[in-house]
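Yeah, one chain of the complex is gone here, protein chain that is, but the others are all in their spots.
Then we have chain A:
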């Protein structure tokens, strides 16, 4: 296969295009999805290819999300796009109370095949109401499948799987990653919705991360170098969580670091650490470590957001201090701290 490097946003667009081509039940609905560069490029050009199946729509999140859920109940396979997680909350009733419960509360046999593509903000100057990272909120609701693509390849493969699944799948997409690039197969392929992925094998410490936090964790590998032998796990799904992979890893390494890019309370790392702590067959060699954002809203000024998200240096130093190694003293540039990355990853 020749290399074909595309952006995260382009990978989502490609998966959508290919699945719309393969399955006439698939349509997309959301604010601005029909624009030529719609939804940050993730729906670019689709309106001209599928003029009857791409719906820009009234500014009525509860209404159009519910309409899509109703369409799914009756056999279509909608993709609902919410450009900010905050707007999806206006449709919380339809996502949490209707779609997630439907099959269970009617005793089975009543599938709701729908994909909620929800962007999680983390962007220069976006402030308290455009950057909430409410991962745990979605992970808390039984009946949803919840995935967080961390790379262009995962974005494509997970969206394809979501569109082949019979259940409501929430795909939480960190905007921070939209411009990162990767070699992504051209053809249709799928990634499992319920499997964590070991990004790098290692023997001394398990790092569990997702989305933009995983991106920073990848970068921290280079900073730590050979000093610590890290096993890096992309959790991929937070409902269900693939504890088999995590437990196996922590049993081997005896150490655990969780990286969250959301507030410290009730987050993904807290849940993973709790489950590891309850597992009697795991003997930890040191206390688990959790990195996350402080329990305040994300402010707007970069003078403050500089201290909000865990950086690659924070992650590296958390690892080094676990092993009582000398810490790194590296100042990150404005671009590194505040502008979304455009790197090409492996």
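Basically, a contact is a pair of C-beta atoms (placed from the backbone, for glycine too) under 8 Å apart; a residue touches a chain by one contact, two chains touch by 3 or more; residues count from 1.
In this section, contacts and distances are computed from a predicted model.
Per its UniProt entry, the chain excluded from the display bears the name "Dehydrogenase E1 component domain-containing protein", taken from "Protein-export membrane protein SecF", "Lysozyme", "Dehydrogenase E1 component domain-containing protein" or "ABC transporter permease". Between the chain not shown and the residues A:32, A:63 or A:127, the one that touches is A:63. Screening A:18, A:98 or A:220 against the full complex identifies A:98 as the residue touching the chain left out.
Within the complete assembly, A:108 is the residue of A:2, A:108 or A:326 that touches the hidden chain.
Mapped onto chain A, the interface with the missing chain covers residues 27, 57-58, 60, 62-76, 93-94, 97-98, 102-113, 142-143, 145, 166-167.
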